[in-house]
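Of the protein chains in this complex, one is absent; all others appear in place.
After this line comes chain A, so read on.
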Amino acid sequence: MEPPQLGLIEQSFNSRYSNWAREALDELPDNFTITDPCISGHPIVFASRGFLKMSGYSRDQVVGRNGRMFQGPNTCRRSVMEIREAIREERGVEISLLNYRKDGTPFWMLFRMAPVFGKDEGRVIHFVAVQVPILRRRQRRRNGEGLCGEILSNSCRREVCSSSSVELAGVSAADSDCRALEIEEKCEASDTEKQLAATAISNVLSVLTHYSESTGRLVCEKRFGPSLVSSSLHISLGRIKQSFVLVDPHLPDIPIVYASDAFLRMTGYARNEVLGQNCRFLTGVDTDPSALHQIKQSIQAQQACSVRILHYRKDKSSFWNLLHISPVRNATGKIAYFVGVQIEEGSVDRHGLSPEMRQLSVVGSIKVAVRSSSMSYSIH
C-alpha cells in the first residue's frame, strides 16, 4: 500500500489549524498522534515529540503511516477490533494495548482516543490518540469476570513457582526482559495512568480547538448537526482505489456526496469543487444527450445501467467514460445513494479483469460499506 502524498498530510493539518498549532503541540510533554480518517489509509498526520521518543521512530517514519505499524504478533486482536469499531462509530475508546518500538521490543500502554469533529461538516475530521506507557509495577491476572484482584509480586503463586526473578522487581516498560513475562496477558493501567491519559487528551483538544478558530474552520469535541456521509463510511470507501462518486437522489438536484481520490485525479477537479454539485459539470458540447437521458431514466427506474459517454475534465479535454451506475441501499433496505463508477476507455487493469468486472467490484464494495455502516445508526 503506497503512503498518501505528503501534500495531503500537510494539508490535513494546515487547513484546519494555524501555524502556531504545531508549536503549541510540540510544547506538550505527552505522547500522542493525530490521524485523519478521511485520507485513504487513515494515516498519522502529526506525532508528538514524546510519542516519537517512546516508539523510537523519527517523524518521517511515522507521519503518513497507519497506526497498525506499531502492532505486532502479541498484540491482542480483540483490542485491535475494539479500536477499529470505535473509529467506525466515530467515538472515543480507552484500552490497554501492546505495541512495539522500532527496535522490536514490546511494551504495554494505555491507548486513549477521541474524535475531533468539524463544526461545519458535522463529521469526524481527526482522531487524537494518546499513549501512556503502563509501568509493570504490578500485574493483574485477567480472568473471566474481570480483575480478580491485584497480585503483588511477592505473593503471586505463579511467580514463586517461576524461576524468573524479573517479575518480582519493579519492572519498567523499557525492560528488555519483557519477553520472559507473559506479555499476552492483559495489563491494566493504574488510576494515575488513566488520569494522565485524560489530561493529555484534554490538552491536545484544547490546543486544536483554540488554533482552529483563526482558520475559520472550527473543530469541536462533540458532533454538531447531522452528517451526510459518516466518517466510518468515508473510511470504508477510502479503501476503494477506483474512480467513483456517490450521489444522493433524495436531495434537490441529486448532488455528489462523496468523490474518490481517483475521480478527482481523472477529472482534474478538487474535492470542494465537486461535492454538492450535480454530475452534469462533466458533460460538454459533444456529449450525447441520449446517454444523459439513459442515465436519468435508470435513476428514476432505480436500476443499474452502463453507458459510454463523452465527459470533459476541468482543463476542457474530453475522454470516453465507460460509466456504470447502480442504486445502493442502506440498512433500511431503501435506496440511499446511486454510485457512478468511471472507467476511461482504453485503460488496462493489471490483473486482467475486464472494465465491467472492475466496475462491478467497486459497486459490490460500496454496497457492503453502505449497508453495514448504517446498521448501527438509529436511522429507522
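We adopt the following convention: a residue touches a chain if its C-beta (ideal position, glycine included) is under 8 Å from a C-beta of that chain, and two chains touch if they have at least 3 such contacts; residues count from 1.
Going forward, contacts and distances are computed from a predicted model.
The subunit not displayed here is recorded in UniProt as "GDP-L-galactose phosphorylase 1", chosen from "GDP-L-galactose phosphorylase 1", "E1 ubiquitin-activating enzyme", "Protein phosphatase 2, regulatory subunit A, beta a" or "Protein UXT homolog".
Screening A:Val93, A:Met109, A:Ile201 or A:Ile240 for touch with the missing chain picks out A:Ile240. Within the full complex, the residue among A:Arg16, A:His42, A:Arg136 or A:His311 touching the omitted chain is A:His42.
Although one chain is not drawn, its touching partners on chain A can still be listed: residues 1, 40-42, 66, 68-69, 71-73, 75, 77-78, 80-82, 84-85, 88, 141-145, 148, 157-158, 161-162, 182, 184, 235-236, 238-241, 304, 326, 328-329, 331-334, 351-354, 356-365, 367-369, 371-373, 375-376, 380.
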